[in-house]
Structures are given as C-alpha cells and as structure tokens.
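All protein chains of the complex are present and in place, except for one that has been dropped.
Labels run A and B following the written order; every chain starts at residue 1.
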Amino acid sequence: MQFTAQQIGILLNGNVDGNPDVTVNELAKIEEAGTGSLSFLANPKYESFLYQTNASIVIVGEDFVPSSEVNATLVRVKDPYSAFSILLEKYNTIKLNKVGIEQPSFVHPSARIGKDAYIGAFAYIGAGAIVGDNCKIYPQTYIGDNAEVGDDCTFFPGVKIYHDCKIGSRVVIHAGSVIGSDGFGFAPQADGSYNKISQIGNVIIEDDVEIGANSSIDRATMGSTIIRQGVKLDNLIQIAHNAEIGKNTVIAAQTGVSGSSKIGEQCIIGGQVGIVGHISVAKGSQIQAQSGVNRSIEEEGKKWAGTPFSSYTNQMRAQVIFNRLPDLERKLEQLEKALKDKL
Amino acid sequence: MQFTAQQIGILLNGNVDGNPDVTVNELAKIEEAGTGSLSFLANPKYESFLYQTNASIVIVGEDFVPSSEVNATLVRVKDPYSAFSILLEKYNTIKLNKVGIEQPSFVHPSARIGKDAYIGAFAYIGAGAIVGDNCKIYPQTYIGDNAEVGDDCTFFPGVKIYHDCKIGSRVVIHAGSVIGSDGFGFAPQADGSYNKISQIGNVIIEDDVEIGANSSIDRATMGSTIIRQGVKLDNLIQIAHNAEIGKNTVIAAQTGVSGSSKIGEQCIIGGQVGIVGHISVAKGSQIQAQSGVNRSIEEEGKKWAGTPFSSYTNQMRAQVIFNRLPDLERKLEQLEKALKDKL
Partner (left out) sequence: MQFTAQQIGILLNGNVDGNPDVTVNELAKIEEAGTGSLSFLANPKYESFLYQTNASIVIVGEDFVPSSEVNATLVRVKDPYSAFSILLEKYNTIKLNKVGIEQPSFVHPSARIGKDAYIGAFAYIGAGAIVGDNCKIYPQTYIGDNAEVGDDCTFFPGVKIYHDCKIGSRVVIHAGSVIGSDGFGFAPQADGSYNKISQIGNVIIEDDVEIGANSSIDRATMGSTIIRQGVKLDNLIQIAHNAEIGKNTVIAAQTGVSGSSKIGEQCIIGGQVGIVGHISVAKGSQIQAQSGVNRSIEEEGKKWAGTPFSSYTNQMRAQVIFNRLPDLERKLEQLEKALKDKL
C-alpha cells in the first residue's frame, strides 16, 4: 500500500503543504518515523521532533506555524489525532481484509455462512451453526453446534466458541479465548468426592464487544452468562458461570469475576482484580488493579481499592500507614514505657 | 429432543399430576421458564413462581400441596432437586453424544483408538498414543506421542496433551488447557544468561479429574507432576513442575501452585491464590481467594487467608483494623501529645 501526500490530503479533507508527490507506505510515531513514513503532531510538547523527523509526511493542525525548517510534507487538518486514527483504522481494514473459504476447513452441511465471510484453514463450523455476513473466522477457530455469530465479527486464530452460544455483531475475539466452557459447579458427596452439576446454559455476547487473548467465559448452569453491548475485556480474564457484565464496562487483564455476579454499566476495572460470586457492582464503579471485591457495591460511580476493598482514598491512606507500621509500633512501645515510668 | 410429562414421570419414577401429554424440549429455572420448558420447585421460598410460571412441566415434592391454581403439569418425586439434576445430566449426555472420526484428522498409524470414540476434525493423535473407549476428542485437540488417555474422557476443542503424559478415565478437560508443557527450570550462567534444564518428566492425571479452560499443568523435570483422583481445577490455573494435587481437592480460577509443592487431599482453594514452591499444604485446608501461601501448612482442616497468610479469623480482624489505620495513627499522636503536655 503506497499513498502520495496528495491522496492523503484528499482522504483526510486536508491541505497539502510541501511536495504533493512524496509517497508513504507505513504509519509511525514522529520520534521513530523513517523515510516513507506518515506521522502526526497533535501535542505541542512533541513539536521539536517535527524538525528532526525523517517522516515523509506529517499531519498537523490547520493553523500550525512551524518555528523552524521542516523537511516533511505537511498535511493540515482540523484534528490531527482523529485524522491519524482514521488512517490507522483504514490501514488495518485494508491489511486484514481477508475473504473466502480456505481449505481444508470443516463446515457442517447444516451450518450457514453469510456472504463475504473469511473462513481460515482448519476452522470448524459445527452442525446448525450460523455465521453472519462479512465475518472473519481465522484458522483453527472452533464454532460449536448451533452457535450463532452475527455480522462483521472477527475471531482470531484458535478462538473456541462452544455449542449454543450466541454472539452479536461487530464482536472481536482474540486468539485462544474460550467462550462457553462449563461453569465450575460440583456437588460435594458424603465420601469426599464431587459430582458434576451439568452446565446446560450458554453464553450471550452482545454487539460491539471486544475480548482479548486467552480469556475464558463459562456458560451458565441454566440460562445465560451475559456480556452486554460494548464491553471490552482484556487478555487472560475469567468470567464465571451466570455472571453478567454491564454495557460499556471495561476490564483489564487477568481479572476474575466469580459465578452469578453482576457488574453494572460503565465500570472500569483494573487488572488482577478478584470479584467474589453472587454480588453486584454498581454502575460506573472504578476498581483499582489487584483489588479484592468481597461484597456488593451499592453506591454508583465511586473509586475503590484494596483487598478487601474499601474507598480509594481510605485505602491510599491506610496503605501509607501500613508501610510505617514498624514506626507506629515503636512509638506505641515508647508511650507504654513512658507512661509506666512516669505514673 | 422432546418428551411428554408421562415419559418424564416414568424416567424419574414420579407421579404425573395434570395433562400427561404436554411436551417439553428444554430445561429452565422456574422464574425464567417459557412454554415447552421443564422446571423444578425444591426450595419453598420460590413457591410463588409456580403460580406464575409458563413452564409446561414442573417437578415438585411428592407431598407438595399447591396453595393456588397451577397451569403446569406437575411431576411428583421424592427429591425434586436430585431428580432435576438427573435430567440435566441426561440432557447433556444426549446433546454431546458424538461418535465417529471426522475428516480431516490425524491419527498416527501406531496410535490406538478405543471403540465408540469421537475424534473431531483437525485433531492430532501422535505416534504410539493410546485413546480409550468412549472418549470424545473434540476438533483441534492434540495428543502427543506416547501419551495415554483412559476411557470415557472428554477433551474439548484445542486441548493440548504433550508427549508421554498419562490421563486416567472419566477425565474432562476444557478448551485451550495445556497438559505437559515444560517446567520453568533454568540454570543461571556467569554471563547473566540462563541455560535451560531439560524437562523429561511427564504429567499424570488420575481418574475423575475435571480441568477448566486455558489452564496449564507443567511436566516434571524428572518423574511426574501428579493430579490425584477426583481433583477439580477451574480455568486459567497454573500447576508448576513436580507439584502434586491431592485427591478430591478443588481449586478456583487463576490460582497458581509453584514447583514441587504438595497440596493435600480434600482442600478447597479459592481463586487467584498463590502457593510458593517446595512446601506442603495439609489435608482439608481451606484457603481464601487471593491469599499468598509462603510456607507449609501443617495443621489439617483449618481456614487461612491473606498475603502472607495467617488464620482466617486473625486475618479478618487484622483487615478490619487495617482499614482503621488512619484513626489508629491519629489516636496514637493524640496520646503522645497528651502525655507530653501533662507530664
């Protein structure tokens, strides 16, 4: 893919300032850009890089006035960061634009595949499964019997969707993630062994969800584990059976949500957080990395931290004093002694 | 799968009370059940749902007397919850009853596959490997050279069993789990680099073990990493080389057990727990989620919590005071001042 400054200007509705015929074939940060790269300058604190960069084209604000000589061709636009984001997205859309069915792949005769889909080699589409239009199902992916996938989804290599799960449209799932494995439910027996409780529910993932690599979302015992619209999950996350993650909630890597817990909308949850089962977390809650949430959060929109968690400000204070505990104990002993001596 | 109330009654050895010809094709919770669903009522506190439910059949206790009108056909049995569990299991057994060898799959000429096995497409069975009777090996699963798998096992899609590992009977492993990867052993060198210590042992998994999705169990350096009979492991768990997990021990998601540690029988270990290497944990220990176990636990049957861990009751008390540390420090300062002023 190679573009001239002129083509970039037309694409971004911007003005070209410099050689309109210079070409670029990659996108790069201004401090790392080489010849043939296109970069951007949005934050004035990076301006000095503009006078040193080898980038062939730099996107700048429409009113930007350089204070020194610039070698790159400038493309002037209203919002350089947004303009650059558009280019990033176009770049990836072109780059990852796979279509067609590679062989060998396994599509059960009773499965239905939408138009313009990509089915990679060694992908498996089970009996009665439905895959919507424009989906990209990368190699070695598994879509179990009667699973349903909407339109415009991308499942990277090795994603596993168990039978009966339902995935919305524009859902992206990264390599190795597992959707619909059995919930962890066992009934203790008199002899110390455990009997498995069959897990016959499913997982429902609504539209516009993105899930990172090697995460696992268990199916419900009965009913559904539900990931609501717009949720973003990072890598290596555990969502247990019958949990529900609210609309537009974002969860960072290695966090675990236990069985039947309900996380509200618009929450922001850090990495390595643990959330116990059968609780609810209020809308807009922000939970710091490595926290342990062991009871329901009722108040909306608050910040929390610690194990067991409390308000963010309280934790910050307590943690500071924790580090001074040896001092505190020493003072207490001195006081005891002083009191004994003097009284 | 469609059943009449009469068929359900015969299956569960129960009495049909209402229309015996009404049919059901799914199982559901009583509060969520629609027409065509079979549900159950075991706990009296859910009785009101019985008078509102759209379920076509509800299993109830043999002596249950409704206090209001019921639309559903009732099936009366001794223990409604157990009866329903039996149906859940039968449902899943029928649903997941796959048999036969899908193509393309790879079975080495020297491998042996038992009777009535299911080998999914893109599964790989290596040289000298043995797979027992009635096993279900889902698509994209890997069973390495000379690995042995007993009877009645289910490996969901993408399970990876390395060479020489030995798996018992009735073992269930969920998608993406890895059995037999190299232990993490490296010898530091004078120049700061590390030399790999070859890991030539294996993993032994005994009968009736269940392992969740995306967990990893490393092979021993020499000898075996051992998962004893009846152990249940959740998702994203790490078991390091030469560890041993005792009979009927249950471990929740995202917990890690370090190298050469031995966990006793009948332990219950929460999620995100870390257990250091070369220690032992006594039989029947219960360890709270997110704990850090940094030394052996000698006493059997106790509850533990915290990082580093101590007795559960001690931790609970200390954690409460931790949250009051700012108060505690203020009091101490006031005391200091008071003492100075007054003496």
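Note that in this section a contact is a pair of C-beta atoms (placed from the backbone, for glycine too) under 8 Å apart; a residue touches a chain by one contact, two chains touch by 3 or more.
Every value quoted in this text rests on a predicted model; they were computed, and no experiment measured them.
Considering the full assembly, A:E102 is the residue among A:D79, A:E102, A:D133 or A:E300 that touches the omitted chain. Residues 27-29, 32, 85, 88-89, 91-92, 95-96, 102, 104, 120-122, 138-140, 156-158, 172, 174-176, 208, 210, 212-214, 230, 232, 234-236, 247-248, 250, 252-254, 265-266, 271-272, 289-290, 307, 319, 322-326, 328-329, 332, 335-336, 339, 343 of chain A touch the missing chain (whole complex, contact as defined above).
Of the residues in chain B, those that touch the hidden partner chain are 104, 106, 122, 124, 140, 142, 144, 158, 160, 162-163, 176, 178, 181-182, 184, 186-187, 192-200, 214-216, 218, 222-223, 236, 238, 240, 254, 256, 258, 272, 274, 276, 292, 307-308, 310, 314, 317-318, 321-322, 324, 328, 331-332, 335, 338-339, 342.
Following the convention adopted for this analysis, only the chains that are shown with their structure count from here on.
Chain A and chain B have centres, each the mean of its CA atoms, that are 26 Å apart.
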